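Here the complex is missing one protein chain, while the rest keep their positions.
Here the chain labels run A, B and C in written order, and each chain numbers its own residues starting at 1.
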Amino acid sequence: MFINALARDPSLESFRQEVRDFCAARIGPELRKKLDLGQHLTKEEYDGWLQALGEKGWLGGNWPREAGGQGWSAEEAAIFREETGRAGAPWLVPFGVTMVGPVIYTFGTPEQKAQHLPGILKNTTWWCQGYSEPGSGSDLASLRTRAVKGVDDDGAHYRVTGQKIWTTLAHWADWCFCLVRTDPEAKPQKGISFLLIDMKSPGITVRPIITLDMGHHVNEVFFDDVRVPAENLIGEENKGWDYAKFLLANERVGVAELGSMVRYLDQLKGVLAKTMEGGKPLSESPEFQRRVAELEVQFATLEALVADQHAAHQSAADQPSLIGAAALKIRGSELQQAILQAMTDALARHGLAYQADALMAGWNGELMGPAEMAGILAEHLHRRAATIYGGSSEIQRNIIAKGALGL
Amino acid sequence: MFINALARDPSLESFRQEVRDFCAARIGPELRKKLDLGQHLTKEEYDGWLQALGEKGWLGGNWPREAGGQGWSAEEAAIFREETGRAGAPWLVPFGVTMVGPVIYTFGTPEQKAQHLPGILKNTTWWCQGYSEPGSGSDLASLRTRAVKGVDDDGAHYRVTGQKIWTTLAHWADWCFCLVRTDPEAKPQKGISFLLIDMKSPGITVRPIITLDMGHHVNEVFFDDVRVPAENLIGEENKGWDYAKFLLANERVGVAELGSMVRYLDQLKGVLAKTMEGGKPLSESPEFQRRVAELEVQFATLEALVADQHAAHQSAADQPSLIGAAALKIRGSELQQAILQAMTDALARHGLAYQADALMAGWNGELMGPAEMAGILAEHLHRRAATIYGGSSEIQRNIIAKGALGL
Amino acid sequence: MTAFSTEERQLLSESAEAWFADRYGPEHSKKLSRDTEDGFGREEWKTYAEMGWLGLALPEAAGGSDGGLTELSILLATAGKHLAMEPLLPTLVLGAGAVAQLGTPAQQEILGKVAEGACLMALLHAEPASGFARDHVEAIAARSGDGFKLDGAKTFAIGAHAADLLVVSARIGDASGPVGLFLVPGKAEGVSLNVSPAMDGRKGAAATFSGVSLGADALLGGEEDRLAAIDALLDRGTLAACAEAVGAMHAAAATTLDYLKQRKQFGRALSEFQVIQHRLVDMNILCEETRAAVHAALTAVDEARPGAALAVARAKVQCARASRFIGGQAVQLHGGMGMTDELSASHFYKRLSVLEAQFGDGEWHLRRLIAAGAQAPASAASTTGMAAG
Partner (left out) sequence: MTAFSTEERQLLSESAEAWFADRYGPEHSKKLSRDTEDGFGREEWKTYAEMGWLGLALPEAAGGSDGGLTELSILLATAGKHLAMEPLLPTLVLGAGAVAQLGTPAQQEILGKVAEGACLMALLHAEPASGFARDHVEAIAARSGDGFKLDGAKTFAIGAHAADLLVVSARIGDASGPVGLFLVPGKAEGVSLNVSPAMDGRKGAAATFSGVSLGADALLGGEEDRLAAIDALLDRGTLAACAEAVGAMHAAAATTLDYLKQRKQFGRALSEFQVIQHRLVDMNILCEETRAAVHAALTAVDEARPGAALAVARAKVQCARASRFIGGQAVQLHGGMGMTDELSASHFYKRLSVLEAQFGDGEWHLRRLIAAGAQAPASAASTTGMAAG
């Protein structure tokens, strides 16, 4: 009791400052403006930033040195995520560097490592995640996309047929890491394999899904008898579930997104200062003052919980417990939504006009309300998914019930 | 949509005034003081009030005329409950007049009616309810108290053995209406009978349960081979579950207790006016002002829902739907607890001293804080049970899920 | 005002439901929103006129049925349930409401056009510096000859983009003048509209008025200060928005229930999970109690009971909370599918969000109640039947 958290290492503060300085120097005024307005970035803009991080060696900073990373400690990794989040830097697109990269350097063949890791570390290849399927939802193990070893080519290829859904940025991806069913007879989790699929392969169709913010972030991906070389299999056939679980735990690292939360809170205060009621700024409204104080209490608690998790797992494995991660996921997503809701409530004073077109490059109409309004409303809508994706809040509670309470 | 509620009959307002006047006239200053302080009343004090109501014909006002009642409409019954609640009159002890009475006049034999109804209508007999058993909780049908027809006396008596729990005021009761298992082979709900048991019968032991408010309201009742005349059976043997369901629906009439809620809200405002913070009354505190406004919104909504339920069922059966009653039970108990919590939070300024002894007649120590503090804290603690008894909030939600949503 | 009988209300409810169920639905809404310039259906508007719905609450002299806000609300609840896109509330409750309440006999003639479907209206009262506050008006209608010259800026309002006639608040004379309401043709010179969809896809506009010339007859009624009348008008709008929200929340809860009964996970319908069931129950209770609360407030307003304004504020607080919970849960319980533009859950979420904010959100109305409560004696705070009895 009371002994998990340890004092932070003060020497890390110079690293923190270095990250801050880097963000300040490398995010140019044009990109800065788009980020501040919450506008959609182009693939090239992402590349500019992510490749700069790659050159600096920070993109895969928490990868082990032997895999080409910096071998960051959990604190260093946390500081990096926090500070880029605070700076409002472009999204650290996770599919390559956070998700499939560690799977490849942990379970991949030397050839797979040589082929894929450099492109991930430099962000010269883009990845997407082929997990969810229509009807599978949080019940991932029920997936039905089939991969059958060809008989005509002595098993040199799999032939993949099926459909994936909610595939973020599939429309930009060069490669897809994909869970496929290789043994339909086995128990649901036993017959799954982990395949790397070239998105240029014939037979792949990407169809956009428009979400409630009117944006195009996710897709359906159809595989129609797609030939995938057998050497693109990760590890052993039918062991894909193990690699998926490994990846899932990695995905939950930093799930609380403290850095972007600080940025949200600052943004909220900015919105309150700029939005008037009865001729006075909302920052003087008792209701909003109370709400900000409440959100800051929740933030401080989340921050303490993150520190506590780090301390508890410092000397143990690299990965935080799934239980702790589940709690962070629940609270982090709730808080994210709560701050965005507070901003939306303030901005509602401008009639909730939603100028979604203003988020596109080159738009030059007349903005209503604070300049960042359209971006914030889009973020509010988009983040309704925060309590759904990566395992819904309900699923996270099931995980804790089973794992921590023995229910 | 929007058509359930009807305007109130203005002619009812004179009845409302009559009830108010009666309460004002018949609650003497001594009783008034005890009620205002929330002190425990003696059995004699209850009798004084309930028998006065009985004489006036109001105790069983909503009973049909042929059973000795006034045949009140749903509105009249509601007004009576509301106004006695507002007046802070003594509790309308429901076990006779609301619970077993209607069962007897609906399903009882002429002899049973003659024997029991007059005493219930005049409150010269006290009743208690033998339903719950240790381990049965909300799963009433799992009850195990056995009643076996004697073979030695040609079935003239049942012999009852078992244990009941949470039996309110069993220590004052002359009679107990009791669910007992007469056919242990049948499905849980099929082998239950409804018996009237004289509490003076040999073999009955009443043991107090002290609750968290340190009060004695409920009991365990042990039946050790108690002889009960066979003519004390209500209706048919093994049909007890039907009568219990009928009674349950009656119990839920008025479950929202609007009248006492108004009284609570007034009490809350009184407490806020009397309790100081930094030399100023809490009624000037923005937090408490907000809370009062919130509670009043919830009250207004509950009031509207009650009116809506009345209107929806006016032309139909006398009983409100179980579904509507479940919603009223959930909201009513939540609001009751919320108002009491607000009072407790205000009174916490006095250090949460709990002078439980001050609730006893004849105590003459020195009170701390507002005079009503001990009574309010006791009520707060006691009403933690409001979301548990009569079917917990969780059970009510199960009922709605099944009954209204077809789940 | 002749209240409709219970049977007449029932008939109105049934005929509206039949028409919208037949004609409307999420796909139709989306099509209107995205494929038409107005963002709503002109054909639909004609039908509303033919059905007599546009005249529901207008005087008989104008070809109306002399109904109350309750009758309009029955229509709006049905429209809300089916995600109708037409500016019924801005035209009927606000625009025509203002004219009916304040207009000179000559101005009242507009109402006949409204009933015929020949005049769309909107109210432009809020301004960039007003927020939800109802008494902050900076726009000025300076005297100019017999008439006025209008300058000012007004916040985005749904329906303003297509209004034939705008009702615009402005201070008469100068910044210290009384607040009047002016009838301004939407296409008048000097009116500049910034058109946009609202978050829920319904279109509207913010407006700038630059030296707009208005005749003396543009002023609704006389030169008295109209802030109290505007307050009452906005209260009617508040309650009408609640009614629309009640329709939307019932539909959101129903479509969520349907979806969860069909959708399987871990080998069971999602609706078999107890946590989901209780969530659905909470949505259901909120729907029912909000409907009851809104109806109680409608009765208070239509019968002009004392404290009706407080009843409106209470209903809005209740409705705002129910909207937030039900809209949010409709998306959440649908899972990923709730995030798509394809299914209706996301549309109900957005519609409920907008309705929640219109005319002041729950917190703002709670603040009104606090302000009122601070002046009221302890036991007189409840304005509803029982406590007032």
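The rule we apply is simple: a contact is a pair of C-beta atoms (placed from the backbone, for glycine too) under 8 Å apart; a residue touches a chain by one contact, two chains touch by 3 or more.
Computed from a predicted structure; not experimentally measured.
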| item | value |
| --- | --- |
| Touch with the omitted chain, as defined above, among B:V97, B:I165, B:L247 or B:M343 | B:I165 |
| Hidden partner chain, touching residue among A:L305, A:M343 or A:M373 | A:L305 |
| Residue in contact with the excluded chain [from A:P94, A:G270 or A:G390] | A:G270 |
| Touching residue (missing chain; options B:S132, B:Q163 or B:S260) | B:S132 |
| Selected from B:P10, B:G278, B:G362 or B:G406 as touching the chain missing from the view | B:G278 |
| Residues of chain A (touch criterion as defined above) contacting the omitted chain | 1-8, 13, 16, 82, 258, 262, 265-266, 269-270, 273, 286, 289-290, 292-294, 296-305, 307-308, 324, 327, 330-331, 394, 397-398, 400-401, 404-405, 407 |
| Chain not shown, touching residues in chain C | 273-275, 278 |
| Residues from chain B at the interface with the omitted partner, ascending | 132, 135, 137-139, 142, 165-166, 209-212, 214, 275-279, 282, 287, 344-345, 348-356, 365-366, 368-369, 377, 381, 384-385, 387-389, 392-394, 397 |
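Basically, only the chains that are shown with their structure count from here on.
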| item | value |
| --- | --- |
| For chain B paired with chain C, centre-to-centre distance based on mean C-alpha positions, whole Å | 42 |
| For chain A paired with chain B, centre-to-centre distance based on mean C-alpha positions, whole Å | 54 |
| Sequence positions of chain C contacting 2 or more other chains | 366 |
| Residues of chain B touching at least two other chains | 286 |
